[in-house]
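Got a structure for you, questions after.
The complex appears here minus one protein chain, its other protein chains still in place.
Lettered A, B and C in written order, each chain numbered from 1.
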Amino acid sequence: MADTGNSAAIAEAFADGPAYVPYLVVGDPDYESSKAYVEALDRGGADVIELGLPFSEPIAEGSTIQEALVRSLDAGMTPDRFFAFAAELDVEAPLVCMTYYNLIYQYGDSEARSASNASGEAASTGPRPFVERAAAAGIEGLVVPDLPAEEADPLREACDEFGLDLVFIVAPTTRADRLDRLMDRVSGYVYVQARLGTTGARDDVSDQTTESLDRLREYDVPKAVGFGISTGDHAERIVAGGADGIIVGSALVDTVAEGVAEDLSTDEVADRLEALSRELKDGAVRGHRSRTDTVESA
Amino acid sequence: MADTGNSAAIAEAFADGPAYVPYLVVGDPDYESSKAYVEALDRGGADVIELGLPFSEPIAEGSTIQEALVRSLDAGMTPDRFFAFAAELDVEAPLVCMTYYNLIYQYGDSEARSASNASGEAASTGPRPFVERAAAAGIEGLVVPDLPAEEADPLREACDEFGLDLVFIVAPTTRADRLDRLMDRVSGYVYVQARLGTTGARDDVSDQTTESLDRLREYDVPKAVGFGISTGDHAERIVAGGADGIIVGSALVDTVAEGVAEDLSTDEVADRLEALSRELKDGAVRGHRSRTDTVESA
Amino acid sequence: MSETDTRTTEETERARRPGRERGRDDGKFGRYGGQYVPEALMPAIEELTDAYERYVLDNEDGFMDEFRERLAEFGGRPTPLQRADRLSERYDTEVFLKREDLLHGGAHKLNNALGQVLLAKYMGKERIIAETGAGQHGTATAMAAAHLDMPCTIYMGERDINRQRPNVFRMKLNGSEVKPVTTGRGTLKEAISETMRDWAATVEDTHYVIGSIVGPHPFPVMVRDFQAVISEEARGQVVEKTGGLPTDVVACAGGGSNTMGAFADFVDDESVALHAVEAGGSTLEVDEEAGVAPNSASLYAGEEGVLHGARTKLLQDSDGQIMESHSVSSGLDYAGVGPELAYLVDEGRVRPVAVDDDAALEGFHRLSSTEGIIPALETAHAFGFLEDHHEELGERVVVNVSGRGDKDLDAAIEETDQRDVANAPDMSMFTGGI
Partner (left out) sequence: MSETDTRTTEETERARRPGRERGRDDGKFGRYGGQYVPEALMPAIEELTDAYERYVLDNEDGFMDEFRERLAEFGGRPTPLQRADRLSERYDTEVFLKREDLLHGGAHKLNNALGQVLLAKYMGKERIIAETGAGQHGTATAMAAAHLDMPCTIYMGERDINRQRPNVFRMKLNGSEVKPVTTGRGTLKEAISETMRDWAATVEDTHYVIGSIVGPHPFPVMVRDFQAVISEEARGQVVEKTGGLPTDVVACAGGGSNTMGAFADFVDDESVALHAVEAGGSTLEVDEEAGVAPNSASLYAGEEGVLHGARTKLLQDSDGQIMESHSVSSGLDYAGVGPELAYLVDEGRVRPVAVDDDAALEGFHRLSSTEGIIPALETAHAFGFLEDHHEELGERVVVNVSGRGDKDLDAAIEETDQRDVANAPDMSMFTGGI
């Protein structure tokens, strides 16, 4: 698979210049506000948008995003509403769904499932119905943080069938043999985890990021760095360090949480998200320019 | 030892007719009232008076007497005050002290004792000082409910030295071999426990009493029956059954407790004790008469 | 296997217990198992798998010898297999109790906690973390960590902390740090997420001690192997006492570690029926709307799915969201179950049974009053099963007494108060708690 993805739009997003890839939890804090927020990201310059579909046991998230997932679930988010949301969105950037494997695996004909269970056989719908439905809703890629490459073949097949990309995360601790296994299966872009730990906004730029990018240099899939990016400055340095894009989650989710805590209007929060997006995007662009400059001046 | 006691007064008390042997806790509820109560027993016809010297761990008592012992201790009773009390009493009946062995064993020169302890040697005053002091206070006998015959030789010796009787209790469960051992060491009278259980007023007359008296017939020491006698009627039946005397404790202590509970005057309580004593004594006399009648009519 | 392995094969775990091969190679039990974890943890999982193979399976550096010795000396193994005279009479069958309640800490949990903390030491880790719900696994881990001089942090939901203060205090006494988890509902699932979060940031020097046969490979096989000492002993003991195998082995199942521990060495004995007793809670009906299953019967009523790193049977709604489970015993209150048990149930080798709160409470009072053993409420489910199903059992039944009930006195009062428990003593003086 490697560099050639299924989604032309995603490939294009990384094609020229750095990609700004923001993440929000769909339905946080409610369906309608959330739609306004995602659209604000788009206006703010998003190249790809990651939409979080909340799962009840989000083992890979920091507490910021975990709280957002709870808000969304409490407000009634389900996979079907998520797909409706995606379909209704008025945005230019291609959409990637980020969720946990159980929701993907379970999706489908629930009656068939419970029938098979009653008959004593295990249900085995598998990931295909979810991917089919996602494609229909306009989703062009998936990130599944609890699905390692070793368990990914059924999902990979379904993605290929319906033209979705399947994004994998590479961690600072990922060893060489696993890297090959991952890179064999990835498409669209690779999500480079900037540091150990789970998601959450931090202030410094980690050495681990640089090392990871170095190790990934030989693979020519786009490399989007995430985990802890919160300012334009960060974005700039990370892209300057070689990233093809930046993924920003907690900093944006924090903005939504602030809106909840301070009881801000949807417009006010949307404006802040748009402004932050611009800052991040601009930072990424500056970082890219400085790299090109360096390359040119070299 | 057997029938011939050390105390002529006690021997005389049982010599003609049945002996009424009442018991009260000295110092219950206070020193002065208690003196009035004991003197009331005397006026009521007591032939021998048992004076309880309270011990902090009275394992052989029913709850009525245990509470009385606590009242007395709380009011400051000590062995020395007990002896002062006995010496001050204005009564005709001979006095018997009922207490636990530790008080007897510990009594004596407390300075000598603590000196010997500091020097690392065990104190060994033994029972002699207590008996000597008791004799001086006018006490003519001892009952020690936690001192079995097997451990009694030192006390027996001291009693003989100072002319006191040593009364033992015979229980319904006492076996023949032990009976001999007890009867070998008893003097004054034997305290026949009317039934199993500890002290406390009850209403019926136990078969165990009759059996005990039967077993004791061959020993010619006076037999005073105690445990649970509370009315003239009881007293009558027990003496009719062959007892040479009756010992009454809980019923009298109950009267004192009533006085405390109902806040009665000392005189009022003393009057009641005197009246109850009369009833018991009269009952005993009736019982004795019926026995003599039966014997004569036989 | 390992390069430094110089022992004869006879000494290795593989050779000693060939019946425990299931899942060892690839972490798969038929369709169940696997390693569904964030990429950041994969290296730790791989390192652990390697350590498991070397130290546990191949006894490298004498790991298993030290483990067994510490289990004996510190833990109090072997635990007895006791004939329960009055239950035997009541059910007209020989009932034997495997007394894990006598293990240090009061439950089977220490078998695993001690094994993992020791393994972390052999791996050169410098720190231990663990999640805990009711506090049983947390206290066992804290004890093992104190014993082996390892700094230890236990994550526990704030609500659980308030409900389980004695256990929190015990962990602190043992020198562990107890970190309250305030996200979400403040219970076990948030504590698991928080522990994962810590681990994801600290994998290099930290070992995460998972408390049951759940989670990604190698946890299910490793925890099973540590707990298998239960059936290893019980099998020997019952044969020695009676000259034969039992007809039935009964154990309660939450995550399933005492269960697999009690079953492991009997799985290959086809004549022995294996009964996994789950918490039936108040009812087996689920409330899809509220996302609540008022039970924890994932083997009996759950569906296949992926949770906490493994594919297994789960209580989930039709979307795949995990249900809030419930049981009178907090230690059974888990929406998943070990993948090996899920597999053995599908294979027909293990029979899943649900016993509801009421029957568990009666079991609690029955064992307490007739045998002089106050069981954990978790364990009590096994005795609820015995009462209801004894006619289906053979003539020689081994019940695993997974833990003692001292931790449950308050819960027992509250729950007994709420219902008519026929065989409870007069507890009027305790209404409102101890």
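Annotations
In this text, a residue touches a chain if its C-beta (ideal position, glycine included) is under 8 Å from a C-beta of that chain, and two chains touch if they have at least 3 such contacts.
Source: prediction; values computed, not measured.
In the whole complex the chain that is left out makes contact with B, C. When the whole complex is considered, the residue among B:10, B:25, B:103 or B:183 that touches the unshown chain is B:103. Touch with the chain that is not drawn comes from one residue among C:118, C:144 or C:250, which is C:144. Only one residue in the set C:181, C:196 or C:374 touches the chain that does not appear here, and it is C:374.
Across the interface with the omitted chain, subunit C contributes residues 72-74, 76, 79-83, 85-86, 99, 101-104, 106, 142-147, 149, 165-166, 168-170, 172-175, 365, 368-374, 405-406, 409, 412-413, 425-427, 429-430, 434. Where subunit B meets the missing chain, the touching residues are 55-63, 66-67, 70, 73, 78-80, 100-107, 110, 113-114, 117, 122-124, 145-148, 150-151, 168-175, 178, 182, 193, 196-198.
In this text, only the chains that are shown with their structure count from here on.
Contacts between chains form some other arrangement here, matching none of path, ring, star or all-to-all. The interface with the largest number of contacting C-beta pairs joins chains A-C. In this assembly, the C-alpha centroid of subunit B lies 66 Å from the C-alpha centroid of subunit C. Chain centres here are Cα averages; for subunit A and subunit C they lie 36 Å apart.
Each chain gets a centre from the mean of its Cα atoms; for subunit A and subunit B, those two points are 96 Å apart.
Residue positions of subunit B touching 2 or more other chains: there are none.
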